[in-house]
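Report on one structure; see the data block that follows.
With one protein chain held back, the other chains of the complex are shown just where they sit.
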Amino acid sequence: MEEVAFFVGAIGALGGAVAVVALRNPFYSVLALVVHLVSLAGLFLLLHAEFLAAAQVVVYAGAVMVLYLFVAAYVGSNEEPLWEPIAGQRFLAPLLAAALFVELSVAILGTGLKSLGGEGATIPAGFGSPAAIGELLLERFLIAFEAASLLLLIAAVGAVVLAASKKEATEVPRGR
Amino acid sequence: MSATTYGWLILLCPLAGSILIALSWRILPGRAAGWIGTAAIGLSFVNAIGAFVMLLGEPEDARRLTSALYDYATAVGLDIDLGILVDPLAVVMCLVVTGVSTLIHLYSVAYMSSDEGYARFFSYMNFFVFSMLLLILAGNFVLLIVGWAFVGFASYALISYWYRRSTATAAGMKAFVINVIGDIGLVLAAFLIFRELGTFDYLEVFEASPERFQTNEGTIVAICLLLLVGAFAKSAQIPFHTWLPDAMEGPTPVSALIHAATMVTAGVYLIARAHPLFELAPTAADIAAFAGLATLLVAATIALVVTDLKRIIAYSTMSQIGYMVVGVSIGAYTAGIFHLMTHAFFKALLFMAAGSIIAAMASRQNIDGMSGFKKAMPFTSLLLIIGALALAGFPGMSGFFSKDEILVFAAERGGMYWIFAIGGYVAAFLTAFYSFRIGFRVVLGEPCEEARELERGHLAHGEPENPATGEKEDTEIGFPGPEHHIAEHAAPMRIAMGVLGFLAVVAGVLQIPGVTAAMEHFLAGTFEESELFHSVPSEGSAYLGLLVGAIVAFAGIGLAWLLYVRSPGVTLRLRDRLTPIHNFLERKWYFDELIDALIYRPVIRAGRFAHEVVERVVVQGLVTGAVGAVREAGVLVRGAQSGFVRAYALLVVGGFAALALYFLVVSS
Partner (left out) sequence: MAVEWYLVLSALLFAVGASGVLLRRSPLVILLCLELMLNAGNLALVAFSRSLANQDGQIFALVVMVVAACEVVVGLGLIVAMFRRRLPLNVDEIRSLRG
């Protein structure tokens, strides 16, 4: 049963990923990514990471991807030109990516790490539950937690600064 | 005051004179620079007399006095000090140099008085005398080299005195270059001496050399040959003689002082000074003697045909120095130094008279235009004849005794040395002939234009021009001045010439064979240990030699009388008939051309080769190649900075893949 779920999730993730790369229209690429993210959430569930799966769907697929969609709609879709200005890029890129994959696989499959062989160690009850995650966040990883929030704040401010139009800045002093 | 103190004073006076004139020339009125210069050398002469007297007071075998002022260079195994050696040879040379220099300076006070660079002249002349005295009085080889080099510089400065004349500067450079070649020989000899004997000091070297070297051992012969290179370059002997005729570009007093009486005798002095070394290397001494013989014959033949008055006298100098070189090389030290002294007198006199005549000729030096000055310039003509008689070796004159004593010594030594005697007498015949070639042509005969003008009381004037090339000049600084001065009108010139004339006549009395031997006795203080010195020819052979000399002199003068006075024009016809010989002699036996072909052209070719091949191809090629390679590498590397983000990303991924591969391979 677990295997079936795994393969369904895997195919969804992989299909979504390939679609992101392959589709011409960026709007469709965003949608493909949403599929990919949801499949990944399913895989997380299989790995006993419930809170993470929920966060993935709600935050990632729900909020971040919506942001993407807004921008994609705002910017519109412009077709990419066919001609490749960099010599050899079309040929080298998939080659190197494939090489990367092969190497990583060799590393994973040929490893002497025993724990990777089987299912893994026995997990306690409540593994991956919100309570457990929350406890960790607020006790052991408090600083990381606070730092992450700070980072979010900075990102938000940065976004406003970046995307602000020049006219708004100069309009304010005049008038009244 | 001891002899060595006098020695230091001898050196100090000319140096002080030179510096004083150089610093104060702007404020010196009129001829003051000249009088200061003359007084400085005069004072030096007085000190030389003082040294002479003090030295006589010493016992005969203790007349080598040294004195060191301070340590010049001291290190382990090296000990050079600023030291002088006052001994009979040095004192004789000093007396001759300072005495003749004083008279020449006196002459120049009047002769150069209209020249714009009057003070510079006397400063240089004083400096020259200082350098020459330094050379003579030096007590070790290092100081000798210092004096040698200074003399070379002073000669250059004085030859190119009229520096705006291109022929003068070229001549100065020629003299200097050949001098430097001599310097190299001298320096190498000094190095060898130091390496073998560990010291530069004369007395130590001369004492240690008989123990260290065997006769004719390779090293000592090499040392002597290198010393000869230096001596011959300075004394204008073959093969280093080509600079002397050109050096006549300098003013006449310079020719009188440097190129007759003093500088060119430095080589003779060197050989005499280093006689212990030469006696250990008879091969080198013989080579020196043969070179001297060659020079004296070659120069005498050239003097037969050249037409520039000063050049005739220059070749005569070269020839007479050849006699002196032969003399000191075969061991006739007394005779050689005696001839040096008498030659200084009559040669300086000849130059002075020539200067007077050239002035009368409005600076033209070609003998073809000169004749019949007897009535116009009686004093000059008389002294010219006296000088010519002394040069020819007329019996009773100083030159008679000094020259023939050398030849007698050669004959006495026997064997191979007869060739020197025979060659010497042949050249003496030629010498007598050309001395009176000058004498009769200039003094006797129909007065020329300039002479007639002078008889009317009016000194000839011409456009200022280069006597050799005829180029037009002006009379500002760097060229001769506008006025010409002849002896009849200038008292200083007359006094100087008169004294020299007197000395040229009576100086022979110092060393008449069988009667007086003043020079020999005095010089014994230096040449004590030499066997050759003591092998004095017998009176009989000496008188025979003098007789032969007298016959030869009369024959030469007689022939000159025949050819120039009785049948003038014969020589011109001879010249036309024997044109190849005449050309050969007039081109100075083609020595200049030989040096040009053997040395100058190959060196220029080598230089051109070095420039074109080595410099342009190799060096420049290497440099340009390196630059090009670096530039190409830069272009290559710059290709990576394309500005394409995706290319950079590709490199990142590619790099990471490569790294991962490496680690995989390593860990497997």
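Note that the chains are named A and B in the order they appear, and that numbering of residues resets to 1 at the start of each chain.
In this section, a contact is a pair of C-beta atoms (placed from the backbone, for glycine too) under 8 Å apart; a residue touches a chain by one contact, two chains touch by 3 or more.
Every value quoted in this text rests on a predicted model; they were computed, and no experiment measured them.
Contact with the undisplayed chain is limited, among A:8, A:46 or A:87, to A:46. The chain that is not drawn here is touched, among residues B:26, B:456, B:472 or B:638, by B:638.
Mapped onto subunit B, contacts with the missing chain fall at residues 638, 640-646, 649-650, 653. Listed here are the subunit A residues that touch the chain not shown: 2-3, 6, 10, 13-14, 17-18, 20-21, 26, 29-30, 33, 36-37, 40, 43-44, 46-49, 51-52, 55-56, 59-60, 63-64, 67-68, 71-72, 74-75, 78, 80-81, 85-86, 89-90, 92-94, 96-98, 100-101, 104-105, 108-109, 115-124, 127-128, 132-133, 136-137, 141, 144, 148, 151-152, 154-156, 158-163, 165.
Keep in mind that, in the parts below, only the chains that are shown with their structure count from here on.
Of all residues in subunit A, only 85-86, 89, 92-93, 96-97, 99-100, 103-104, 106-107, 110 touch subunit B in the complex they form. Against subunit A, the residues of subunit B that register as touching in their complex are 642, 644, 646-647, 650, 653-654, 656-657, 660-661, 664, 668.
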